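Okay, so here's the structure we're looking at.
Excluded from the complex is one protein chain; the other protein chains are retained at their positions.
To keep things simple, chains are lettered A, B and C as they appear, and every chain counts its residues starting from 1.
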């Protein structure tokens, strides 16, 4: 039985505040949209922080019954450590990206509203609302709606520039994401037919490894990993993320794909019965390993900076899947480590990748191109950006002290403990390959400028946003393990 | 007192951060030499400094200072300080260099006092990776190439260590990650050999054990003089302290020791042979470092074979001498290059003394270092091997002295500025005197240094140096980083593999293929989930 | 076999047809139609589930029905969005499929 916890209203606020802000920005438009969005996102960060604090302090998940209706008829919002951590990450990244976008998406006083600025300031709170729905939702159908919200938001953000080349890749993304959603919905229908509820907490006690559950699990998982662009379902990600404007790419690669990840965790470690997880987890991890190795090698060979960073997302998403067999096979201690490692990877990748995409965008804007071979001189014009990019890269590589190191260390340790040492080889070679492509970029940026290269200076405020995100991904590695216990609250 | 332990790595780090403020920049650069002072003080206080244990959220961080650590910490602090002074005169104002310098220094000093897996790894990684900045300081194409190689191998080493540390943490009982808790069970654990192999791989890369030594002779000549001095003197010692800390003092299988000793001696000889075929004095010195680190590997290996608990201390003493002497020699190369042929004779005696110390010429510090490892390398076949190595070292170092003397200065009557001379003289004196002062610590018998067995290799080496001088110029030059030639041959297959992976990935990019994959994933997942476990 | 079972099989058939169309048809517009057929199959499955849950004097369980109504509206919004993208793609580039372009020359873009 779920009951509303005293601080449960925070969850409602986390969902309704950005949703309301989006509606108001939609109506008001122009300069007001920007003010509403910035204010709402700042407040949202406060709320996310308060939720994390409550979950951490109370050591138990928060819950809120919508309208007081008890599941299975009603539905609940829940915030365990996973939700709280992801919500906080989302709030930090969104606010940083919003501040970053103040320059390119400004509406000067007296100027007419422009399409890109209007869409940008409406879709930032929209993304916040979608993420809140995806992270807090306690009902599988409600999460379907959240997934669709994310899809629409991601699509609109990616098309912000209105670049002709972007429409095709976005259409591919939309179609693929829609198939993913429908497959997810199909599975949800089967689960309702078998168990008479879609409430995650209730399903947790009811599922068995019977035919409807298995089929539902396979369909929903496939749908979700299509949205996460796990190899070999990654066709849409590199062009979509690389072609989008910098601020949008940062949100897409950093946050949007994590929405489906949280759903996948909910499905696998709450809904599906244990033996299914044990059997299927290895397949997921094998695909993840392929994503790490192939994605990294392909990233290493990209000639365009943004495509390289996008392929790096394909590779880094692979790490998220290594936790599945480790969590299923280990004892409580190991499972807890694998859990923390996986979630930490999601969080640190969100921060680091957002920084790297923003940095790549600044570099491209300054140099007028993003060919890796011709990045020379970038470090002279925008040292802060290049440093931030390198810091993000260090975190992706898994070098200490960084969030990425913590994540990879925990996964490494869990893989050794469960005797599945082959995953550690994947983690380590992935780190080496990551080091390779990060070095390529940083070395190119440090090189002296080519003759005739004209680099425009970039706004310091934007550089600082990038630096803040990169620093956050590094500082995550300095947070003591005890404080990361937040993630363990309510873990499976 | 233990707060001093934290200061040792934090002082350079704080100075590094202070560089960010333009107003503080000049002050920091003027006082580069002062950054390692807390480390020096804490090293002198060894025995009076209790370990510092900080409980940070279930993760127990330990900083501690034991005798081997103190020897290396003190030596490294001296070297960093002298080289810092030297760097000021050699390079002038270079804020970026100062930043890399201080960052590297922070890690390099921290590694000697880290007492748990976490802080050790952190310090080791900082020292390794920040060293990249020192290698590429000159910005030449050769420096960039050397830097890339350095970084690649450093990251490879990090990866091997990370894996080894994970195995250590898993193998130890309980949650502790203190080195003192995780290392003893290693000897008896079933996967221990793999862990030990990974440790030797990671630390051997840093020390330059053959065949992992290739970065040393490439990076040293490329780096500016003071950077080479600390690379060769202090940073490779991170590998030494690693082996001292992470190989079990007692109870390790003899096979590990034999393997390490064999690897060590091979390295010692390889360094000599490859070094003799070099022209650039800095490259010769780099190969000499390889050779000397091989000896230390052999000492630690034999320590395991003979089950000598104190071999870590002996190795640290040996390493201390190498640190100071090699640092002084690198600084000396800079001094010699700035000194015209007329004044060259004033440089020669100290250089010669330091150089011959590596062969064990009494009464230099080198002879004492050789005496300190008598327990390990003093008897049986090891003694012969050690004698051969001492002979080789003498030959190599005399080759070095000759190469240095050949290197031409711009003006015949040029004089090295005092900013170069002072640190060089100071460090050189320390290399000769300090081992005598510290001898009681290791309890070695100084009387044996005059024995025939100790002196013979030096004499023989010196005798053969003269004939070698005549044929040295006819020996074909071995490319710097000898075995790298083989690695370059692997470039074509690597390229082909990369292209193949790219083509494979392209297969999944068209829409129908992705759609088919999606359907196949549904069915595959269903099959995997439905499979009976086991 | 009951009537509901027959309709359940029809739902599965619609899903299969929709999936096939999405994978094997080239034009975007046809893919979008196939997506709608697939969606129809999924919603029909909810209908079957609702029908199986008939009781308490209701012809069908109202909860899945409510979900379908929500789902239909969302699916319509998605279709509209996809069609607008298709139209814009066509207006700008003349393309009617999402086949990958030949690798573009590395031209500067900003």
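In the analysis below, a contact is a pair of C-beta atoms (placed from the backbone, for glycine too) under 8 Å apart; a residue touches a chain by one contact, two chains touch by 3 or more.
As a convention for this text, contacts and distances are computed from a predicted model.
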item: UniProt protein name of the chain not shown, from "Sodium:proton antiporter", "Thiosulfate dehydrogenase", "Hydrogenase" or "Heme exporter protein B"; value: "Sodium:proton antiporter"
item: Omitted chain's touching partners, listed by label; value: A, B, C
item: Touch criterion as defined above, residue of A:47, A:63 or A:156 at the omitted chain; value: A:156
item: Candidate in contact with the missing chain, chosen from A:51, A:178 or A:219; value: A:219
item: Missing-partner contacts on chain B, residue numbers; value: 511-513, 515-516, 519-520, 522-523, 526
item: Residue ranges of chain C at the interface with the undisplayed chain; value: 2-21, 23-27, 29-30, 32-34, 36-37, 40, 43-45, 47-63, 65-70, 72-81, 83-88, 90, 94-99
item: Residues of chain A (touch criterion as defined above) contacting the omitted chain; value: 4, 9, 12, 16, 19-20, 22-24, 26-29, 64-69, 72-75, 77, 112-116, 118-119, 122-123, 126, 129, 133, 139, 141-142, 145-146, 148-149, 152-153, 155-156, 159-160, 162, 167, 186, 190, 193-197, 210-212, 214-216, 218-219
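Operating definition for what follows: only the chains that are shown with their structure count from here on.
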item: Neighbouring chains common to chain B and chain C, by label; value: A
item: Distance from chain C to chain A - Cα centre to Cα centre, in angstrom; value: 26
item: Sequence positions of chain B contacting 2 or more other chains; value: 509-511, 515, 518
item: Chain A, residues touching no fewer than two other chains; value: 172, 179
item: Complex interface listing, chain A residues touching chain B; value: 172, 176, 179, 183, 209, 214-215, 217-219, 221-222, 225-226, 231-236, 272, 275-276, 278-280, 282-284, 287, 293-294, 297-298, 300-301, 397-401, 408-409, 412-413, 416-417, 424, 428, 431-432, 435-436, 439, 443, 447-448, 479-485
item: Chain B residues touching chain C - in the complex, by the definition given at the top; value: 509-512, 515-516, 518-519
item: Touch list for chain C against partner chain A, complex; value: 15, 19, 22, 28, 31-32, 35, 38-39, 41-42, 45-46, 48-49, 52-53, 63-64, 67, 70-71, 74, 77-78, 81-82, 85-86, 88-89, 92-93, 95, 98, 101, 104, 106, 108-110
